[in-house]
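Note that one protein chain is taken out, while the other chains of the complex remain in position.
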Amino acid sequence: MLKNKSTIIFFVLFIIGISSYMASAVKVQALRDRLDPTQIVSALNVSPEVLKIASGEFASLLADYLLLKASVYLGGRDEMPEANQKTVSTLFSQSANLDPYFFQTCYFVQGYLPWWKGDYVKKGIEILELFNAHRDWDWQPGFFIGFDYFYFLRDNLTASRYLMEIAKRHEAAKSLGLLGARLAQRGGETITSIAFLKTMYERTENEAQKEEIARRIEALNGVLILEKGIEQYVWSFGHPPETLEQLTATGILKTLPKNPTRPNEAYLYKNGKIEF
Amino acid sequence: MAEILFDHISKTFRYGFKRQTVLDNLTLDIEKGEVFGFLGPNGAGKSTSINIALDFIRADSGRVLIKGTQATDSNSRRNIGYMPEHPHFYEQLTPRELLEFGGLTSGMTRNDIKTQAGIILEKLELLPFIYRPVRTFSKGMKQRIGLAQAMIHDPEILILDEPMSGLDPLGRRLISRLILEFKEAGKTVFFSTHILNDVEMLCDRIGVLHKGKLLYCGDLQGFQKDSNTLEEAFVKEITDRSTR
């Protein structure tokens, strides 16, 4: 009698428990999916040194974990809100400091930080320097830095310095050294830039970034065509054309190439030089 | 009706893939007002029987009745005072708190507990220590606390698992005296032991258990019949069975 009674109570409680668990779990899941990632993941505003001390022998594990936390924000084509960018960059920087050998972090850093507006290019380069110093057998961090100087900061000289340095590190990067050397010279800049961008294009997986680089390559191809046209114009008339339209007017070029990086698809031309 | 009835109890323990039968069809009854000694070598199944009577262990088959109530019903333990072989307590509590807990769970009022605890602690010579936490107590003192909490609610049946083990002669005499007092009050005592001396002094009837089987149940004279001492009879009985 007593046993039956307690068994019944048990089952009733169990069923109530299970059903309210199911219902609430689904509901909580739904409510949490709607939450902004900042409410789930936040970066502790602590300097990496403090984390290093606190984590002891688990430093590199913590680095993996921080990177994982950052990954919650990553992905998607939409521009990341400013607050999230800050959190992610903090997480990246902490993770990189805890484990400056982990290439995954290095790759993510290059894939995100420089592409954001503001000081993140500098911040990204700062983190990449860390990887460049530690992964001294690897040419990629240096290549990324070189690319960032070239592409975002338009500092060809520094970019070429990095490329020439990494060429010493690895057999496969020899051709990059050549690129770097040519990048430093004024002449032949466009072909070099195209080769450089093509290398980067192959190393990028993010579709949006790939598109952007592809557009830039296309634009540079246009520059190449224009430069050839201008060269021929100079050879024929002894001076560079006043405007680009003179190239089509004189029949040197059939049509002007389009510039996919500008809204009006035109190239800027000043004093015999193409700017874009 | 028997005070405690073991009705065809069997129990097998499993150790990994091995099985060991600890109790094999044990049937035994203990009558009201008697002191029953449960004898047997180490590992015979004495403690297991007692644990089944208190529902710490569930029998594979058979049942135990305490005054007609199934041992699996917690109410059966209302009339039982129990002391384990090595009593362990909540170490931070004082004897006073332990007795209060024991009394209240057995349905006593606070006032009753106070008077009863005074009497029992006096008898067990524990009065000076009632405000000290149990962790500071020696083994003998813990044993006496165990006895005190078994007796606090003035139970009709006392079940003691090896009450004399590890005690000095003074402690043993104290416990013997209490068991006899209990018997005089018309109550039932069921205890297991392998110290035969105590058995001769205290028991009305004995049961001898070996390898989970009951070899003998009855009065002392019947067991001792052609041997000079109880010890001789006991050794003979056990070795006979083992070599057979």
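Per-chain residue numbering starts at 1, and chain names A and B are given in the order in which the chains are listed.
Keep in mind that, in the parts below, contacts are C-beta pairs under 8 Å (C-beta built on N, C-alpha and C of every residue); 3 or more make two chains touch, one makes a residue touch a chain.
Definition applied: contacts and distances are computed from a predicted model.
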Hidden subunit of the complex - UniProt protein name among "Nitrite/sulfite reductase", "Spermidine/putrescine import ATP-binding protein PotA", "ABC transporter permease" or "histidine kinase": "ABC transporter permease"
Among A:8, A:25 or A:234, residue touching the chain not depicted: A:25
Residue in contact with the excluded chain [from B:8, B:86 or B:236]: B:86
Of A:13, A:53, A:157 or A:268, the residue in touch with the unshown chain: A:13
Touch list for chain B against the chain that is not drawn: 13, 47-48, 51, 54-58, 74-78, 80, 82, 84, 86-93, 97-98, 101-102, 104-107, 133, 149
Residue ranges of chain A at the interface with the undisplayed chain: 6, 10, 13-14, 16-18, 20-21, 23-25, 27-29, 31-32, 38-42, 44-45, 50, 65, 68-69, 71-72, 74-76, 108, 205
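Convention: only the chains that are shown with their structure count from here on.
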Whole-Å gap separating chain A and chain B, where each centre is the average of the chain's CA atoms: 78
